[in-house]
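Note that one protein chain is taken out, while the other chains of the complex remain in position.
Now for chain A:
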Amino acid sequence: MGALQSLPDEPEYRDLSEKTGFSFEQIGILHKRFKQLSHNEDTLRRDDLNTIPDLACNPIRTQIIEAFFDKRNFHQNGEGTVQEISFEEFLVVMSHFRPPALNMTEEQRENIRREKLRFLFNMHDTDNDGTITLEEYRHVVEELLSRSGALGKETAKGIADAAMLEVASISVGHMEPDEFYEGITFEHFLKILKDIEIETRMNIRFLNMDTTNLCNDWRQERPQRQRFEWLERKT
């Protein structure tokens, strides 16, 4: 298919490559995808991502889409959300999912781990106050269980409460009965998830060869999702 022949913006790519760590081929492929999603415009909007058929049955779809428009993920110390993003910002968000290179020092690994966990934290902390409150955590668990119908709501609350208690126990240890645990700060978040080894788990494969177009065209013509949804609705 010749991904190589469509690398028009070499100097730009070099800049992006240094910033995000992707290779030129990967940037090229992602650029193609970006153009495809945004219908050849320069900026991407929420609706463009909403129409991706693969995301349709993802329980945390809204959070994922929000993460793309969250300024905190653009590494520019901004806050709040935007309505549309450019390719550069798209790449920066994607770069959170790059695997760590083979020969990295412990410090670099630690940095990468913090970065990825920061991304997750931002996804949970929707009001941007620096802590994940109980309400926000409950919302997270509810969304995760949103596919399981009515029985999810009460159990979600219970699960979120238990999880919050666990975080408080691990992070703070002892609290007087009238002290109030405000919410999970980023440091606490790091602490409770340090065993997950996020730098090896939160990665996806970025292609160097362009095989995406074939699959996608076919996909968008025959949305097979609907079959499953019909069945699920029936039950």
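Here, a contact is a pair of C-beta atoms (placed from the backbone, for glycine too) under 8 Å apart; a residue touches a chain by one contact, two chains touch by 3 or more; residues count from 1.
Just so it is clear, contacts and distances are computed from a predicted model.
Novice: Not counting the visible chains, the remaining one has a UniProt entry; which protein name from "Sodium/hydrogen exchanger", "Phospholipid-transporting ATPase", "Transcription elongation factor SPT5" or "Probable cytosolic iron-sulfur protein assembly protein CIAO1 homolog" does it give?
Specialist: "Sodium/hydrogen exchanger"
Novice: Please identify which residue in A:I27, A:M94 or A:I112 touches the non-displayed chain.
Specialist: Touches the omitted chain: A:M94.
Novice: Have a look at A:D15, A:D42, A:E110 or A:E166 and name the one touching the chain we're not showing.
Specialist: If we include the chain that is not displayed, A:E166 is the one touching it.
Novice: Touching the hidden chain in the complete assembly: which of A:E18, A:E79, A:E107 or A:E154 does that?
Specialist: Only one listed residue reaches the unshown chain, and that is A:E154.
Novice: On chain A, what residues meet the omitted chain?
Specialist: Counting over the whole complex, chain A touches the hidden chain at residues 30, 33, 36-37, 49, 52, 54-55, 57-61, 64, 68, 94, 97, 99-100, 102, 120, 123, 134, 140-141, 144-145, 147-149, 151-152, 154-155, 157-159, 161-170, 172-181, 192-193, 195-196, 200-207, 211-212, 215-216, 228, 231-232, 235.
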